[in-house]
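A single protein chain has been omitted; all remaining protein chains appear in their positions.
Showing subunit A:
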Amino acid sequence: MSDVAERVKKIVVEHLGVEPEKVVDGANFIEDLGADSLDTVELVMAFEEEFGVEIPDDAAETIVTVGDAVKFLSKSA
């Protein structure tokens, strides 16, 4: 697992309080991990902080799974 994926998963586990084994690439934040819409905004804020990047709103809307986040952050971080 890449370093980015590691860090993304750590944030998701901490923030959503879910079992680490559930945080797989295909896991949808809302449908699979029980996030609400505000959680997804907070996750994006947490990613921005951890990776020191700015995620524009239109990009944030495309980040719906753990894999989406890893992919986006691998490109921009």
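Here is the rule we use: a contact is a pair of C-beta atoms (placed from the backbone, for glycine too) under 8 Å apart; a residue touches a chain by one contact, two chains touch by 3 or more; residues count from 1.
We adopt the following convention: contacts and distances are computed from a predicted model.
Visitor: Between "Heme exporter protein C", "3-oxoacyl-[acyl-carrier-protein] reductase", "Proline iminopeptidase" or "ABC transporter permease", which matches the UniProt record of the unshown chain?
Guide: The record names the chain that does not appear here as "3-oxoacyl-[acyl-carrier-protein] reductase".
Visitor: To test your reading of the contact rule: which positions on subunit A touch the chain that is missing from view?
Guide: 36, 38, 42, 45
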